[in-house]
Structures are given as C-alpha cells and as structure tokens.
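For this view, one protein chain was removed and the others were kept in their places.
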Amino acid sequence: MALTVLYFARLRERLGLAQEGIALQPNLTSVGDLLNYLRARGPQWQAALGDEKVVRVAVNQDLAQNDTHLKDGDEVALFPPVTGG
Amino acid sequence: MALTVLYFARLRERLGLAQEGIALQPNLTSVGDLLNYLRARGPQWQAALGDEKVVRVAVNQDLAQNDTHLKDGDEVALFPPVTGG
Amino acid sequence: MSIRVQEADFDLSTEIAALRQARPELGAVVAFIGLVRDINAGAAVSELMLEHYPAMTQKALESIETQAKQRWDIDEVLVIHRVGRLLPTEQIVLVAVAGAHRGPAFQACEFIMDYLKTQAPFWKKEQTPDGARWVDARSSDDAAAQRWTQDLP
Partner (left out) sequence: MSIRVQEADFDLSTEIAALRQARPELGAVVAFIGLVRDINAGAAVSELMLEHYPAMTQKALESIETQAKQRWDIDEVLVIHRVGRLLPTEQIVLVAVAGAHRGPAFQACEFIMDYLKTQAPFWKKEQTPDGARWVDARSSDDAAAQRWTQDLP
C-alpha cells in the first residue's frame, strides 16, 4: 500500500528530492492529506508546500485537487505552476 | 481634364475592356456620377454595373464611395469584391 | 514591414528566419499560410489564376500592416501574396507577425488576414469541370473583417 511521489523543478531543488515512496495510511487517503503529511515533516517542507498557489498536484498524470482520492500504486507529482511554451 | 478608368477581373471580362480615358464633365464629378454615366452606355453596362453590391471603386488606389469627388488625372478602378488570400 | 507580391513560391523556414534575424527580443511568431484547395463551393478545382491591381495592392497591404502595428504591440510583419497560375495544395499567401508575446501576434495576424481578404485587390478565377469561373466573395469574410471595427483591443 504505497504511493510514488515525484517532485519537479523548483520544488525538487528546494526539497533536494526527486522521488520517494510513501505508505498509504488510514488518515492519508487524499491529495490534501498527503500535502498535510508532507508539511508536517518540518519547516523546510512547510515553506516549500505551504502556499496552495505555488504547489500543483497531478495524480497518475492528471491535474488533481485537494479532495482527489489516493489509492495504492498511484503516481503523485508535486510541482510549481508550469512555465513551458 | 480626364480620368483613367481601369476594369478588373469579372468586370473586365464582361465589358471586354481593361482601361479607357473618360473626360470630366460638369455633371461627372463624383464616383456616383461616373457609375451612372457608364450604366447609361447600354444594357451590357447596366447589367455589369447595376448592382451596387457587385462593383467596388478605388480612386487613386484607395477604396472610394459614391460621393467621392473626382478630379483631373485621377485613376479610377472598378472591380468586383476582392477574393484574395 | 515587408510586403511582396510574386509569382514564385516561398519557403516558410527561410521567410521566418529572415523575419527574426538579429531580433533576440522576439518571443512569438504567428504565421498564417493560405493554400489552394482542390474543391471550392462544391466543385473540383484543377487550377487557380490570381489577378491583382498592382499599384493598389501595395498601398492596401501597407495600410493594413500600418493599422496592425498601431493597434498591437508587435515588432515585425511580413506579407507575401502570390499571383498568376496556382495548383491545388500550392501556397497562396503568407502572413507572419513577430513580437515579444503571443497574444498581440495572434490578434494582429488574424486582423491582417481578415483585412487582406476584404480590402486587398486580388481576384481568383478557378478552373472546374464546368469551365472557368470567378470566385465569389464570401459574406463570412466581410463578417470577419467587421469584427475588428467593434472589438477594439
């Protein structure tokens, strides 16, 4: 029962982490839960993920919202607003 | 005291004429006057120039209206609505 | 500002490269390419003849470009229009607009095409199985050009 969590661009650099596995838990079943779980890791995480406006989330490569449900095997990506084109 | 009158595209073919000189006269001082003058030449001219919607006029290479004034040396072009691009 | 009326075909890459040359502040190029279709108004088209009124063509296209540059923040404009005999799939016209940002470049390119379609003195005559015919102007082109008089940016 685990998620693959990916970090991109500025987030990856600030957190010094590109990818990790995170176990699903009874109180970690949505995107919002995951963000709260990560912010609780400490000030660096709180700072990087604290503002809803600067973190976007995709679940299995589709843009997701805080209430998007998470299930075993999901690929969850966290990244800043995109700047391509 | 003369105009150069040019005909283009379908108009040129219908009238069998690409260019002519027409003398300015006391009752021929505007684009509207010129159109009436030409229509009075006969049924073929009336048919080709009768409908305001199918004839456009440029005076000295600028689109003109019926009340556009004509003066000696003007180049007046008559043509159907454009279809380039 | 560059306007060309020519019988010869043009190469898109070459033209856009020239438009951009030595302009590192440009971020956006929008290009429209008009093509000869093999069907028009329900009939097969085997060939197109494009006639124009040379003295007025240049003046009309310059006026359209000037209006576009006054209305939008754009840097470079290129218009190439072919005349003479053209076959289906051939390129007829190129309108390219370059600027710092894409919004004005899109708007200006579409504006120039809409005005060219209704104000530049070109006429198409097409060969169909029933013989040659002059192409009729489309009311949708008048409507497209009319938009810009209402929709000030």
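Each chain gets a letter, A, B and C, in the order it is written, and its residues are counted from 1.
Keep this in mind: a contact is a pair of C-beta atoms (placed from the backbone, for glycine too) under 8 Å apart; a residue touches a chain by one contact, two chains touch by 3 or more.
Quantities reported herein were computed from a predicted structural model and do not represent experimental measurements.
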Chain not shown, its touching partners among those shown: A, C
Of C:E7, C:D38 or C:E62, the residue in touch with the unshown chain: C:D38
Residues belonging to chain C that touch the chain removed from view: 11-14, 16, 20, 23-39, 88-89, 100, 102-103, 105-106, 109-110, 113, 140, 144
Chain not shown, touching residues in chain A: 6, 8-10, 13, 58, 61-63, 75, 77, 79-85
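Operating definition for what follows: only the chains that are shown with their structure count from here on.
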Chain located farthest away, centre of chain C as origin (C-alpha): A
Between chain B and chain C, centroid-to-centroid distance (C-alpha), Å: 26
Whole-Å gap separating chain A and chain C, where each centre is the average of the chain's CA atoms: 48
Touching two or more other chains - residues of chain A: none
Residue numbers of chain C (touch at least two other chains): none
